[in-house]
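With one protein chain withheld, the remaining protein chains of the complex are depicted in position.
Letters are used for the chains, namely A, B and C, taken in the order the chains are written, and counting of residues starts over at 1 for each.
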Amino acid sequence: MNKGRLEAFSDGVIAVIITIMVLELKVPHDADPEALVPLVPVFLSYVLSFVYVGIYWSNHHHMFHAVHHVNGAILWANLHLLFWLSLVPFVTGWMDETHFAPLQVAAYGVVLLLSASAYTILTRVLVAEHGKDSLIAKALGSDFKGNISLAIYVVAIAIAFWQRWIACVLYAVVAAIWLIPDRRFEKLLQEKSKP
Amino acid sequence: MNKGRLEAFSDGVIAVIITIMVLELKVPHDADPEALVPLVPVFLSYVLSFVYVGIYWSNHHHMFHAVHHVNGAILWANLHLLFWLSLVPFVTGWMDETHFAPLQVAAYGVVLLLSASAYTILTRVLVAEHGKDSLIAKALGSDFKGNISLAIYVVAIAIAFWQRWIACVLYAVVAAIWLIPDRRFEKLLQEKSKP
Amino acid sequence: MNKGRLEAFSDGVIAVIITIMVLELKVPHDADPEALVPLVPVFLSYVLSFVYVGIYWSNHHHMFHAVHHVNGAILWANLHLLFWLSLVPFVTGWMDETHFAPLQVAAYGVVLLLSASAYTILTRVLVAEHGKDSLIAKALGSDFKGNISLAIYVVAIAIAFWQRWIACVLYAVVAAIWLIPDRRFEKLLQEKSKP
Partner (left out) sequence: MNKGRLEAFSDGVIAVIITIMVLELKVPHDADPEALVPLVPVFLSYVLSFVYVGIYWSNHHHMFHAVHHVNGAILWANLHLLFWLSLVPFVTGWMDETHFAPLQVAAYGVVLLLSASAYTILTRVLVAEHGKDSLIAKALGSDFKGNISLAIYVVAIAIAFWQRWIACVLYAVVAAIWLIPDRRFEKLLQEKSKP
């Protein structure tokens, strides 16, 4: 089965998710410069969520270069990832609405954790289908960055109830780790195309 | 006529439908943990609707692998399906807003029933265009799963006015039946590509 | 220049327009069966707008089969069409909100008139680029359906201030005229591919 439509559908869903978040930026009715002040944390959380969804799109893009074909299990592992990503605008808006209350900061982390887990499951399903000697299995390797991210999310969720701003910083740290795109695939694809 | 643009347009519409539902998850203003409680059924209905739309996309994807060309009737049978699917976010939100009142639970079932009927019509139009000996006609076969689903929907809609939670369980049962992707097309396409 | 990205972008915009309209179907808070009554005209106007946008997509799809290449003027004639189509959800919602007041029913007609005019301009720009002997020029011919539609819209807009329901019926009549897809392109493309 062809991977083209899965890529196109994922692009569509992620494009809607990334732009729907701007609807959470409620337009303030006030014209005063002070109306800008409460917008600052809202804007920063929008930036963080935009970067997160961008990272998922970018890594999804890189990973699917090494994918040859898809099956039913891959379709659903991909939909599972899109499900958790689709909740990112919701938890971002919830966090903003409650002025970064501990519970909501933790909820944001839970959605990030479940998105990351869904991504890990997707990689496992892809490797299972393509075999341990496939290009994709080699490119993913031990998935150090993925595992360290999951660990940081768990710590951040626990800390959120005690020191919510530290949790937010930890979310930003994970984003920074991933902002560097996944060069594993670029490297291997280049090696492969060498004579 | 080429099927590519029909697939792309359907992917676009379904991608918007599946992500627009998250807008129905109204952000609660409260920061208390109790604010989570009323979210639970809302979240479950979101999951169910997401799975339903995912099933339609997945089966649409599988079915169009066996489609060679499209005509005006197919375009409109497809738009008819997209019309009923586009009402899924509305009935999901309506059900949530009325705390799963009997009428709204039934309305949700009616939209599922009409979506399923539209899908059946689409398959008929496709078979009419491609012929009874075509790959798509063979893959669809007697469409047992489709017919049993329609029957369960009718029962669930009637039950909704009496025992609304049973209706909800029945909706989930149909989703479970379909969650297993339509392997008929995978099988036939594999056989076809065999020497 | 390639037409692929213009088609993909148009598909994306039209897909968003067609699904965004469902957001105008405000979820009623009431659970009574009477809550359904005011929804009936709203639902019918949603159906009409969905059919209109579907017609534009279908005809756009058919017409671009006969297009070979695009230039800057075609890009902007196409964006001009998408602009007026993007106002369809707005005028639909406005009509619903004011319970089909004369001014709003007329406004709906004005957006339909301007969308149809934009489509006519697009066809002219395409013919100008491809030449009078091109496939697309032959397929469009005298554009009888296009001209009759423009005339009906003008009549309906004028009637709206006097008999708003007749105006609504006239909008539905034009939709019915176009619901039959533009077979001119199918015919010509078939003839062309004949030996």
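We take it that contacts are C-beta pairs under 8 Å (C-beta built on N, C-alpha and C of every residue); 3 or more make two chains touch, one makes a residue touch a chain.
No experiment lies behind these values; they were computed from the predicted model shown.
Annotation: of C:Gly54, C:Gly93 or C:Gly109, C:Gly93 touches the absent chain (contact as defined above).
Touching the chain that is not shown, out of C:Ala8, C:Ala31, C:Val155 or C:Ala172: C:Ala8 (per the contact rule at the top). Against the chain not displayed here, subunit C makes contact via residues 1-2, 5-6, 8-9, 12-13, 15-17, 20, 23-24, 71-72, 75-76, 79, 82-83, 86-87, 89-90, 93-94, 97-99, 101, 103-104. Against the chain not shown here, subunit A presents residues 7-8, 11-12, 14-16, 18-23, 25, 27-33, 36, 47, 50, 54, 57-58, 61-62, 65, 179-181, 183, 186, 189.
The rule is short, and it goes like this: only the chains that are shown with their structure count from here on.
Across the assembly, the mean Cα position most removed from that of subunit C is the one of A. Closest chain to the protein centre (all Cα atoms averaged), using per-chain Cα means: B.
Counting every residue number used by either copy at the subunit B-subunit C contact, under half are found in both chains.
Annotation: 26 Å between the Cα-based centres of subunit B and subunit C.
The mean-CA centres of subunit A and subunit C are about 37 angstrom from one another, to the nearest whole unit.
Each of residues 12, 15-16 in subunit C touches at least two other chains.
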